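The complex appears here minus one protein chain, its other protein chains still in place.
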Amino acid sequence: MKETYIKEFLQIQPNNPVLIEGLPGLGLVGKIALRYLIKQLKPIKFAYLYSPHFPYFVLVNKKGNVRLLRGAFYYHKNPDGNDLILFTGDSQSQTIEGQYEIANRMLDFSEKYGVKTIATIGGYRMEPKEKPRVFIAATNHVLLEQALAAGGILSKAGSPIVGTAGLILGLSKFKKIDALCLLGETRGYLPDPMSSKSVLEVLKETFHFNLDLKGLDEEIVKSETMVAKLQQIEEKRALEAEETKKQDDKKTTYIS
Amino acid sequence: MKETYIKEFLQIQPNNPVLIEGLPGLGLVGKIALRYLIKQLKPIKFAYLYSPHFPYFVLVNKKGNVRLLRGAFYYHKNPDGNDLILFTGDSQSQTIEGQYEIANRMLDFSEKYGVKTIATIGGYRMEPKEKPRVFIAATNHVLLEQALAAGGILSKAGSPIVGTAGLILGLSKFKKIDALCLLGETRGYLPDPMSSKSVLEVLKETFHFNLDLKGLDEEIVKSETMVAKLQQIEEKRALEAEETKKQDDKKTTYIS
Amino acid sequence: MKETYIKEFLQIQPNNPVLIEGLPGLGLVGKIALRYLIKQLKPIKFAYLYSPHFPYFVLVNKKGNVRLLRGAFYYHKNPDGNDLILFTGDSQSQTIEGQYEIANRMLDFSEKYGVKTIATIGGYRMEPKEKPRVFIAATNHVLLEQALAAGGILSKAGSPIVGTAGLILGLSKFKKIDALCLLGETRGYLPDPMSSKSVLEVLKETFHFNLDLKGLDEEIVKSETMVAKLQQIEEKRALEAEETKKQDDKKTTYIS
Partner (left out) sequence: MKETYIKEFLQIQPNNPVLIEGLPGLGLVGKIALRYLIKQLKPIKFAYLYSPHFPYFVLVNKKGNVRLLRGAFYYHKNPDGNDLILFTGDSQSQTIEGQYEIANRMLDFSEKYGVKTIATIGGYRMEPKEKPRVFIAATNHVLLEQALAAGGILSKAGSPIVGTAGLILGLSKFKKIDALCLLGETRGYLPDPMSSKSVLEVLKETFHFNLDLKGLDEEIVKSETMVAKLQQIEEKRALEAEETKKQDDKKTTYIS
């Protein structure tokens, strides 16, 4: 394996499919969204993507077996509209050139299966006020309007979209493929299922497929409990630091 | 896209063109100069340069569309002398090999369009006393003399010219292309339109084209206000530091 | 040499061989195990592996001669079962792509000699309580069971296996080769022959070959003496640090 390589182990014949991509990144927004889509839609796994630009370790599974880091493609027959091809994985590329190579390989693969539209999912670092907003950008005006109508908010001009979620949009213009990016607001330093939920709401409206999102609520409660705990620890630490500072100030005042 | 790639979308037939290059670097001297040339000369954009050695993110524009980082080539029909091809972009290469690859690709492209002379623009880190000086170096003696006559100052022997602005000169010797580098004096840590203005003055004299430089003055005023503010902040901080030191000295004197 | 390259200098005709791999890594567990196997079994060295991804220095030997960093393959005729091919070396790859390239090259080479099973050896960072345990993972269920029966413990699900020892397992699935990984518990920061001994015990039971392990005991005693010394130093330092802290606390208490 000298280059990124896709191994297909099942033949699929998708009907006008849309590819949805979500890899690990800020707040794991894309990864959690895809994991949930896979859990709910129960699609068929049909191909793996391997790359020498992934980190050089393997993972042990429950049975003591081992596998390379990889991405996986899943196929979902959608009775209500476009079929879906889902893509997620363990990691993004560890090298610059690998980032471009992997995004290119995914576009070649999409072309082969007649994919005309790709949606990529990621996180956008911003303290969400209430419900996390979903910032969108797209290479096609109609697609953008659909996502706006579905609740997305136009991304701020000039803002960068880092990694695979961004490069797929940039490189899709060399193919006859339109692409949409959905970025969920997230603090970014912890897995953020609430942000993923916001993204999935916009996504399912944009592409007209059914998805029950209640299943994410349990995960959201857990993550909020975690955030609350971390905030308490943080506040306690801030208080202690202030107390220490006061003590220090006393000492120095006394001395001088 | 495995390698740096130039996509032409308009046919041009330049007359003995000179290529002028300016990418982001020290004080953004080259980038600001090229941006201003493009604003004033209103040239026609005819090609993009893409590279897997650019950073791996994309940029969102005002309409929510997205694009790869890239360089752009512009064509200006010059009634008074050589036609101009202008080149600027978002970024330099992030890898060593990419730096060489991009400069090479630009030289191949220049050859194709019959470019015999290239001017590259950059910054030279030095606190300018009055008006920023313009240091020059060239691969051809006549070209050097022309730029000296136009107000340039000979670069100090042994000084390095880093990045695309330098490599184009170094690699141009493998082609039948002469190249000139113009480096504007700059503090380097802030966008420096005044340095760009100095460079453009020398450039337009060297290559005999018309360019009204007044349009840069507004930008210069803004940047000087910014510099003045930063200096005030810096001075205040220095004073406070001195005060703190005096207090500290008192304390230690008292103790010992 | 643009790529990893294996130079064979002796023809061998192994009978259904098992390849055993151990390169420098955590606690040098793999390297020490292979060094000991080579010392005891006295196999024939028949090939070297070179790579431009190894560190860029050479080593001087006792006679003032010099050699590139490399890996070496050894052949052992085993009267009691499968023949053995042993592999160890000076270093792992210094680049990500090199890690994949070297593991791939070793698999191609194994295929050529009819290797159907590979065992890789490494360290697992964990403070061993008594005798170091041996964690195992395998790409084949029967192989896993054999190693469990021989005293191995199932690796924890989700744990990563870094470097060549892991990638060989991950990449072996693209060939008709089964692979087993044995990771000896080790503190990891010092050469750990005791951990290597544990691994070798499991290894020889799994693959039915004779190996007297007493020869490792001297090395183990030395390393334990070293660990004990380091612990004394560490404890002394901790005591001094505490003493200093007490003194400091006195001072501050006095002052405030």
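Should a chain be cited, it is by its letter among A, B and C, assigned in written order, with residues numbered from 1 in that chain.
Everything below uses one rule, namely that a residue touches a chain if its C-beta (ideal position, glycine included) is under 8 Å from a C-beta of that chain, and two chains touch if they have at least 3 such contacts.
Just so you know, these numbers come straight off a predicted model, no measurement behind them.
If you put the missing chain back into the full complex, which of the shown chains would it touch?
B, C
Give the residue, chosen from C:L10, C:L59, C:L190 or C:L230, that touches the chain omitted from the document.
Once the missing chain is taken into account, the touching residue is C:L59.
Looking at the full complex, which residue from C:K2, C:K42, C:K176 or C:K214 touches the chain that isn't shown here?
Considering the complete complex, C:K2 is the one touching the chain left out.
Which of these touches the unseen chain: B:L23, B:L84, B:L167 or B:L216?
B:L167
If the missing chain were put back, which residues of chain B would it touch?
Residues touching the hidden chain, for chain B, are 93, 96-97, 99-101, 104, 136-139, 141, 144, 154-163, 166-167, 169-171, 173-174, 179, 181, 252, 255-256.
So that we can see where the missing chain sits, which residues of chain C does it touch?
Per the touch rule, chain C residues meeting the hidden chain are 1-2, 52-53, 55-69, 94-95, 247, 250-251, 254-255.
Keep this in mind: only the chains that are shown with their structure count from here on.
Would you kindly say which chain has the C-alpha centre located farthest from the C-alpha centre of chain C?
Centre of mass proxy via C-alpha means gives B as farthest from chain C.
Can we say the copies chain A and chain C touch using the same residue numbers, with more than half in common, or are the two sides different?
The interface of chain A with chain C is built from mostly unshared positions.
Through what angle, between 0 and 180°, must chain A be rotated so its C-alpha atoms fit those of chain B, rounded to a multiple of 5?
A turn of 90 degrees brings the C-alpha atoms of chain A onto chain B.
Give, as an integer number of Å, the spacing between the C-alpha centres of chain C and chain B.
So the centroids are 52 Å from each other.
Approximately how many whole Å separate the CA-defined centres of chain A and chain C?
Here chain A and chain C have centroids separated by 36 Å.
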